[in-house]
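For reference, the structure discussed in these notes is given below.
Of the protein chains in this complex, one is absent; all others appear in place.
The first chain written gets the first letter, and so on, giving A, B and C; residue counts start at 1 in each chain.
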């Protein structure tokens, strides 16, 4: 970054574009301004016509920055770390077309929680709690909650429920599968192949994603995006 | 089958084995006796030690036969029928590792119901309602209900719910996907590749699966297999 | 009704008004035309400005009538039938303010299904499946499905799921409660007090509710009322 570090990254696109930008800039402490070119996003709430007023507000020090949690996830095979990734929304282990179900063992801080027979397992940040985890039946975590959520996808056992875990903990999913296969997908990116015995381990990153925010609060977005409170039936 | 048709097929194994036998024998009207070599199954409730008493009961005409609904499913590409299958539990269209979500259009008797953005879609018989559909949040259908159930897997829209459809109706799922891919899995068998525009169409078969039953009723199996009524919390 | 029976009842109001009219007219075979004075209803889909065109269509024999299932429910105390009611949407047994949980035993055709520790139990027709049962996690039943659905409200056991039952069956809920109390509510009307040992028994009525329908199909109403297919997240 040389002698003159970045003051700001403007991200033009949707939530997916901002997820990518957040991962790329995670190690440097630069704030992001998400400008939504399509419909309102959870992360990109500024419409194009508000870009210049927003930049002025930033330049004049009137804009607020929200610090969002980021995960650091590792893929482990045996004793080897095969990859290390920043993850802003979720790490998902899912079955492939060949598998009906896989078995996933969940550990929190090295302590065994349970074996899950399921399509897949999601580890989500509060930011990711309104994405895939929500579709799989998970709760909404307010961005300020110091927690991660582990949500199974279509679990075989009817008693399994989403588990909210302190974000100081290390979450590990061990794939147990003799012939079946699975893949790991990070923030919805195309998957990495996994095989029997592979482990995915996530914990809170020391870095944060710094988002410039407009005045709209998280609940306005819930009401607008998720239609909270609209009477459906 | 020659001049002497089959009186009975004894199936030794678990529910999966019986599913296979049911599909193979669907077109001939032979009753099945499922003997469970492992733990109690939904379909194979007779333990090995009861096999001979059960055969005696059958020979003496004291055994009851339960007639279970079977689906006939077709895979259509353009105007062409690419395959036609008997299905006893469920027909599942699911995403592959490369896809995060697919779009599935549901039609009942050629009338458009809704577009689903989801991992997958399940069409299940009452027998299949206690299998994968249940894991995805579907209801339990008593075997005698003249209905099928369509259950989305991890739907993006929070308002989508399982839909119970008269089994006189034709259910069609149209895969809409530009670059993403999906596969069709029947009764949990390894999947068939699907691409954009492919349709899966299911309706009740004229054939039934005829199961010899012991005295235990469906609810005993719910209590025993699904632990209904056990106080968990 | 004398020598000149009714040809038609016009119901002005919302779904609640039509529920009342349906119960009152259940024993005579008169068709109902529901005119919605407020927002679109599941049952009252005709807007006021369409009333006269609709009446013309009816007079000219161009209107279609949909026959919807109705339940006959009885409240039993000991050997005594304390009340007999037509029910169009749902019969609900629920706890009172004093009770945290009650125990409800469910029987189908006199066969024991399970004990439920829950806030309440709902027995719903297909028409009622989009009302309270849906809020409690039940599936949507198409109006033509010959079934009823039993949905527990906030069940203590995590394995209990909604149960779809053939509408030829008799469904009975037995309240077991030493000191706690419950009440029975029919189609959302104010409740009748229940005590330990009371039973609520429902079965399909021989009568039907006959509704004049416009061209809009059930799925249009699902999309419009329940927002099926709208992308929330």
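The rule is simple: contacts are C-beta pairs under 8 Å (C-beta built on N, C-alpha and C of every residue); 3 or more make two chains touch, one makes a residue touch a chain.
Everything numeric in this text was worked out from a predicted model, so none of it was measured.
Peer 1: Tell me which of A:92, A:123, A:158 or A:202 is the one touching the absent chain.
Peer 2: A:158
Peer 1: Which residue among C:50, C:168 or C:185 touches the omitted chain?
Peer 2: Of the candidates C:50, C:168 or C:185, C:185 is in touch with the missing chain.
Peer 1: Which residue, B:25, B:44, B:135 or B:151, contacts the hidden chain when the whole complex is considered?
Peer 2: B:135
Peer 1: Based on the whole complex, identify which of A:149, A:184 or A:209 touches the chain you can't see.
Peer 2: A:149
Peer 1: For the chain that got dropped from the picture, name the residues of subunit B it touches.
Peer 2: Interface residues of subunit B facing the absent chain: 130-131, 134-135, 158-159, 161, 225-227, 230, 232-233.
Peer 1: In the whole complex, what residues of subunit C lie against the chain that is missing from view?
Peer 2: Residues in contact with the chain left out: 94, 96-98, 100, 118-119, 132, 134-137, 153-156, 158-159, 183, 185, 188, 190-191, 193, 226-227, 232.
Peer 1: Name every residue on subunit A in touch with the hidden partner chain.
Peer 2: These residues touch the chain not displayed: 108, 111-117, 126, 129, 134, 138-142, 144-147, 149, 156-166, 169, 217, 219, 222-223, 226-233.
Operating definition for what follows: only the chains that are shown with their structure count from here on.
Peer 1: What is the distance, in whole Å, between the centres of subunit A and subunit B, each centre taken as the mean of its C-alpha atoms?
Peer 2: Roughly 35 Å, centre to centre.
Peer 1: If you average the Cα atoms of subunit B and of subunit C to get two centres, how far apart are those centres in Å?
Peer 2: Distance between chain centres: 29 Å.
Peer 1: For subunit A, which residues are shared contacts with two or more other chains?
Peer 2: Where subunit A meets two or more other chains at a single residue, that happens at 134-135, 158-159, 226-227, 232.
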